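Okay, structure first, notes after.
Not every chain is included here, but those present sit where they belong.
When the chains are written out, they are named A and B in that same order, and each has its own residue count from 1.
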Amino acid sequence: MKKIEAIIRPSALRSVLDGLKAVGYPGVTVAEVQGHGKQKGITESYRGQSVEGLLPKLVVTAVVGDKQVQKVVNIIIKTARTGEIGDGKIFVSPVANAVRIRTGEKGEKAI
Amino acid sequence: MGLFKYWLGMLKGKSAALATAGFSLMTAGSVWAQEAAAPVTAAAPAAAAPAAPAISAGDTAWVLASAALVLLMTPGLAFFYGGMVRKKNVMATIMQSFFLVALISVQWVIWGYSLAFGPSKNFFFGGLDWLFLDHMPDVSSLAPTIPHYAYMIFQAMFAIITPALICGAYAERVSFKGFVVFSLLWATFVYDVVCHWVWGGGIFTQMGALDFAGGTVVHMSSGYSALTLALLLGKRKGYGRESMVPHNLTMVLLGASLLWFGWFGFNAGSACAANALACNAFVTTNTATAMAAITWCLIEWFHHGKATSLGAASGAVAGLVAITPACGFVNLKGSLLIGIVVSLLCYAAIQVKVKLGYDDSLDAFGVHGIGGTWGALATGLWALKSINSSGADGLLAGNPGQLMIQLKTVLATAAWSVLITVVLYFLVEKTVGLRVPAREEELGLDLSQHGEEGYHI
């Protein structure tokens, strides 16, 4: 199992979710975050004082079986890409185990 | 139709001048004033005004309180709209309304009031005799029991909120600079002019059109301009693909509540006196609003199985819009009917909008255009001379002519609003630019236009 964490533009959420739905991967968790990468933060100004701000992003997390990783990553790339700086990153990391709280099922069955 | 010919002719001679007038507003204005003043004969002073009654402290107290209430409506609108947009555009949306309070407050005292209510000798606009409020008599013939300043500032609040209503149509995609220029021109060439027609002694005043608190002047003018802009600007980036649900409904409800509260000043204050007519306007306003909110919820119930708070708020605003021209002419039962019908119409209009695919972001046309039109016509249906002796009877009291008059004002206002909006749109889009570049729209107007964010960690 792998955890796929995609940091995307807020505006891409609906496309990404629709894309994932189309390939039958429903389990997904979304969090609001802020960040900067190549796309630098932006200068904001409050009563004449400039401050450097971060940009709002969303993290879409899906834990999937090893075999689906590639497919899910591709879907996300396709649905979240605008081609402009700020499209975001996808990080894939190992998951040792998963449990479905309702049933206590473990492993890939649980996701 | 004579009406149409009249001002279309008028316009033809003016349109070139208009296009070049550009930013030298004041000069342009006075030139125009002289041109226009020439061919038309005395018409104005108009209206009621029994032989100089004394200033009444009670009436003044009510109109000042009403002016304060109406002032609050524009921030109310800021929150009503601000809650409906996405988080990244919340400050830009609030700023549009808030900044208009400032901008039009100044425009109005410098030239707006004069254009709208000045002592012109034509049907079309009021001239520039009262620039900077100079040379104004101490009392207006339109509100003989209160100081002129009270009437002027009460009217200022109407001039402020009207362009702010349009914001709902172009929310989330116009540049701040373009918005400012457009609004200033719109206030001058649409609002001030239509206001003169209806209340300032202009052509509609002469025709006997009934508009107690601004159905045509405020809601139709803004509503049809809103539709025009929504069509001209095109859809928001991602419309139909991205989720564009309200980012904060509590803010929407706060806005709706402040609107309802302030609208008592808007409507009941339009009696310009604390009298029985003001009370009638107060009661019909509250009743139509309530009935429209209930109706909207019922429609949702039938349509989706659930009533929503956004629906209740939307219905309330629709009700407020519709009763505005009628509140001082219809009775309680009329107001109940106006409230029921307006929600049916506006809800339907919004569903149609989605089908037609234009992007009136926050339904400025769907609510103000449709609701305002309905209100203006409904006034022609249910107006009663027994409610307001300086009004007229409507169709249902046996006077079909009134409905025709109302219809004419509707058409003329819509046509003028659309026409000028088209002109101004191109003017602004070609010069300072109105629609923001795609990248700025994606980033959000808060950051791209104002360099600030609504919420911070």
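Here is the rule we use: contacts are C-beta pairs under 8 Å (C-beta built on N, C-alpha and C of every residue); 3 or more make two chains touch, one makes a residue touch a chain.
Worth saying up front: this structure is predicted, and the values here are computed from it rather than measured.
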Per-label copy numbers for the complete complex work out to A x3, B x3
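Everything that follows uses one rule, which is that only the chains that are shown with their structure count from here on.
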Would you tell me which residues of subunit B are touching subunit A in their complex?
86-88, 237-238, 241-243, 439, 442-444, 447, 451-453, 457
Quick one: in the complex, what on subunit A touches subunit B?
9-15, 34, 42-46, 53, 55-56, 82, 84
